[in-house]
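Take a look at the following structure, please.
Omission of a single protein chain aside, the complex is shown with its protein chains in their original locations.
Chain nomenclature is as follows: A and B, assigned in order of appearance, with residue numbering initiated at 1 for each chain independently.
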Amino acid sequence: MENAVSIRELSKVFGKTPVLKALDLDLKKGEFAVVFGPNGAGKTTLLKLISTLIEPTGGSVFVSGFNITEEPEKVRKEIGMLSHDSYLYGDLTAKENLHFFGKMYGINGQELEKRILQLLNEVGLATKADERVSTFSRGMKQRLSIARALLHRPSLLLLDEPYTGLDPGASLVFENLLKSPEFQGSTKLMVSHDLERGFALCDRVLILNKGKFVYDGFKVNFSGFQEFREKCGSMLT
Amino acid sequence: MASNSRKTGVLAVATASVMLLAIYMLFFYLPPIKDEAGEVLSGSFRIFFFHMPIAIISYLAFGVVFAASILYLRDKSLKWDIYARSAAEVGTLFAFLVLVTGSIWAKDAWGWYWIWDLRLTTSLVLFLVYLAYTMLRKALEEPEKRARLSAVFGILGFISVPLSFFSIRLWRSAHPLMFGGNTGGSGGGLEGTALQLTLLVNFIAYFLLFLTLFSVKVQNERMEEELDSRRYAE
Partner (left out) sequence: MIRSFYIAAKDLKAEFRTKQMLNSMFIFSLLVLVVFSISFGDFLGDTEKVEKLAPGVLWIAFTFAGMLGLSRTFVMETENGCLEALMLCPVDRGAIYTGKILSNLAIVFLMEAVTLPFFIILFNYSLGIGTLLLLLLILFLGTFGFIAVGTLLSALTLGTRTRELLLPVLLLPLLLPVLIPAVEATAGILAGNSIGNLIPEIRLLAVYDLVFFVISHLVFEHVVSD
């Protein structure tokens, strides 16, 4: 079976500073991997490379079989990104925001209407559909941005520090959505500081430090979070 | 490094000697020039012999910026950025000199320091584009981003200059034509080997001056990069 993500010898240099050094990584379809690492380890850079926001200095990345430098548009279609930025336009209503991004991903007409309605229900914003996003509370914005990221049914979800600033309500919505049947099959790659929550959700743990993976293992190898922290805590500094 | 600076040294010596020759020719070799009416032109006419080479080289330098900018965007190697910014710096100097020599000449020939004629105005535009390029570089700190964004501006700027030329020509054309058939107005045709030879030697002199300044600048920038990378390494 084709891997959802396949990274070979990936490196990225900013100016003269190497940020990622010859990374290799394969993610199977449906896998939920979380990348931990100290600040400046290159976690965000890794996500930006996979999502085609920046180009690699060397090596290759394939997402669902598409090369990120050769077919970036096909790659982007596969990806749903949830970042600490909300990616929403304040002057547009919730519905208009979803409409706009839906069309940008090539969803149209009835299908888009249905999809928007369904997602607004799932994130609990159906009654606020026609209100401007700038009037939303932080938590509401976060829930809407979750809906935005899932709109085009991405096969690969990239989660950049999703818990930073996520309020309890939004966290719950988020975790429920991730477990929902619709997204059971999608691959998830999360970058996080929050060891406990990240560990709880994932089935594979990676630790990135100074541009290299220093640990790669499965959750089942540990009896629980305590054991993981004892064994791997030292790699996180 | 050592051989590079020796080459620059040789270049500098060559520049100085050709420059001396050029100045000598300007004052002692060049015969008096008469216009169509047979009257001897004032001495300020000699400015033309270095005004024009400097002007051409100021455009040439921007051509280097343009080419280096395209190459930078193609393979994102900072060496092209060094060429671009060095050429831009020397080019700014030359563009400034064009305006100065042009103004002095204009004052003597027409009684005004500044006239809105085609070539002088185009040179002014070139100078302004150079200034804008420099301002952009100064506003950016991160080397990669600075190189990338100024490359984009370098390309746009280079394309805008010939377009400026055509629009200024449309607007106003009162400059004497130096070559070609139409020699009306206050200028005159340039004929005679002595004149052409003087122009050629001056052109070579200023071209060598450009090369010297450019290679000194490139070397300085390289050393600075070296210093920076060592500082980061520590």
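The rule is short, and it goes like this: a contact is a pair of C-beta atoms (placed from the backbone, for glycine too) under 8 Å apart; a residue touches a chain by one contact, two chains touch by 3 or more.
No experiment lies behind these values; they were computed from the predicted model shown.
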Requested in this report: Could you run through the displayed chains and say which ones the absent chain touches?
Outcome: A, B
Query raised in the report: For the chain left off this view, which of A:A22, A:I54, A:V214 or A:L236 is in contact with it?
Result: A:I54
Query raised in the report: Just one of A:V5, A:V61, A:I79 or A:M140 touches the chain that is missing; which is it?
Result: A:I79
Report summary line: The one residue from B:L156, B:L200 or B:V216 touching the chain left out of view is B:L156
Query - Residue of B:V129, B:V201 or B:V218 touching the missing chain in the full complex - result: B:V129
Requested in this report: Kindly note down the residues of subunit B that lie in touch with the hidden chain.
Outcome: 73, 125, 128-129, 131-132, 135-136, 139-140, 145, 148-149, 151-153, 155-157, 159-160, 163-164, 166-168, 170-171
Query - Missing-chain contacts mapped onto subunit A - result: 48, 51-55, 73-74, 76-77, 79, 81, 83, 85-92, 96, 100-101, 103-106, 132, 148
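Note that only the chains that are shown with their structure count from here on.
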**Report entry** Chain centre separation in whole Å, for subunit B relative to subunit A (CA means)
**Finding:** 52
Query - Residues of subunit B touching subunit A in the complex - result: 78, 142-144, 228-229, 232
Query - Residue numbers on subunit A that touch subunit B, as the complex places them - result: 14-17
